[in-house]
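Note that one protein chain of the assembly has been removed; the remaining protein chains are unaltered in position.
And then chain A:
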Amino acid sequence: MSSLTGTGRLARLALRRDRIRLGIWVLGTPLIGYALAESVAGLYPDEQTRVGYAETVIGSVVARAFNGPIASTDLGAVVVTETYLTLALLAALLSTFAVIRHTRQNEETGRAELLGAAPVGRYALLTAALVVVVGANVAAAALLALALVGSGLSVAGSVAAAAAIGGVGVAFTGLAAVAAQLSVTSRGANALAAVTVGVAFLLRAAGDVLGERAPGAIRLDSAWPTWLSPLGWGTQVRAFGAQRWWVLALPAALLVAGIAVAYLLAERRDVGAGLLAARRGPARAAAGLLSPAGLTWRLQRGALLGWAVAVAVLGLCMGVAGHEIDAMIAENPQAAEAIAQLGGGAELVDAYLAAMLGLFALTIGAYVVQALLRTRADESDGILEALLATAVSRTRWLGTQVLGAVLGALALVLLAGVTTGFGYGLVAGDPIGWTVELAGAAALRLPALLVVAGVVTALFGALPRWSVALSWTVLIAFLLLGQLGAVLELPQAALNLSPYTHVPSVPAADVAVLPLVTLTGVAVALLALGLVTFGRRDTPR
């Protein structure tokens, strides 16, 4: 028996288990690419508008940090700058989660032990996971290339751009293979890999912010930190400019290195063990833990802290970047129009800040969903059964979960307002005044987040088996309605389905009380529905 015996069968098993996830990934990537390419082509139809766009990117620290560099004034280059980070982050995260699902999670649940007892080679599980994930990246990239060619971009550029994005996925496949060997839990491995993605993002952002205009061309040359980031490599291919195909060797090399290290680590450890040792805990519980609220805080605080750090860093960056807005209006009316569309209102700086707070509120919706879906995880794991067999009522337990998620969301949204306001105040003057104003404006987003909490709670109560899939679907629908609704010219009735549509766009617009009261009312009704249906149904169900 070789150390790879059974790899083919295990790969087919992984494909079977993930056929829906992988299908969405492989088909969704070209669809998103095509849709974004079409909309960008509509926004920048001629050379003049594209030069304006390129000059804005080269001149704006914000654009460089969040979009990356631009390779030329070709339409394809604009498309890449606008879509690259979205698709690359998707590829990075999906690859990471898929590798860990099929390696460390299998070990954690004991499935690997069961498989290991069958005639299966030592490296078969890891190899099968890598084959499937690299295969998914290649397939998604191939379809993305076709989609870009289909939208009218040059063949060579489309292939290079798609390969660059596939390369990001491949690079993170290698990193995830190592992470899966280090941590004992799939949660830990996912966290480790997510931190790697975050660091890669920051390095690339730093490199692009420090980058310089290329002499004699409309192009931004990134600085050295970009080269340290697998996310940055894709931009350095310069798909629609002077192509550098050799850069694609970097992700391939990282994959090979990752596999080598992972095999080496797999060779040296036992099944189920990791290299990062499990820590011990206290023999007695602190008094603060001994209630449903204490338990909720204990289970949520780590995630909340991570969110808080990310929100604070982003808020400061967004705020500091606010002073560039005035410069942007002069150079690019389209960008100004786009911001006005997102934020609404007259003063462009206000519109920008309102748009940023709106984005924060949408993102923090993901925190609410994630925090509240713990209820379903507890029910599936049997933890809920043991809890409800104590003297804790259903209403108290679920109410505590909702309260925890809502308070967490309030803290995060306030933090977003405070850091954005403080950052803007630092460059524009009056940091305290701006901090207070934007904290207030941010707090007005809470009713929309309450509705998100209400939706998840109602789904958990009434449709528990569907609650996970439906909750995320609803949040993504809100996101798409908010971000693409106006671009796609959807009817107002459709836009009204999202609670975020109804939040007054403060500071760009005035505070309107009625929509806030209505949203809160809807949220309360949904929460009540969730509590009542949960109080009356079987558990586990």
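Convention: a contact is a pair of C-beta atoms (placed from the backbone, for glycine too) under 8 Å apart; a residue touches a chain by one contact, two chains touch by 3 or more; residues count from 1.
One rule holds for everything that comes next: contacts and distances are computed from a predicted model.
Quick one: the chain not pictured, UniProt calls it what, "ATP-dependent helicase", "Glycine cleavage system H protein", "ABC transporter ATP-binding protein" or "NADH dehydrogenase subunit M"?
UniProt protein name of the non-displayed chain: "ABC transporter ATP-binding protein".
Of A:Val131, A:Ala194, A:Leu210 or A:Leu299, which one is in contact with the hidden chain?
Residue touching the chain left out of view: A:Leu299.
Return the single residue from A:Leu316, A:Leu388 or A:Ala512 that touches the missing chain.
Once the missing chain is taken into account, the touching residue is A:Leu388.
So which of A:Leu290, A:Val313, A:Val511 or A:Ala525 would be touching the chain we can't see?
Looking across A:Leu290, A:Val313, A:Val511 or A:Ala525, the contact with the absent chain belongs to A:Leu290.
For review purposes, identify every residue of chain A that touches the missing chain, sorted by number.
For chain A, the residues touching the absent chain are 184-185, 187, 278-285, 289-292, 295, 298-299, 381-383, 385-393, 536-540.
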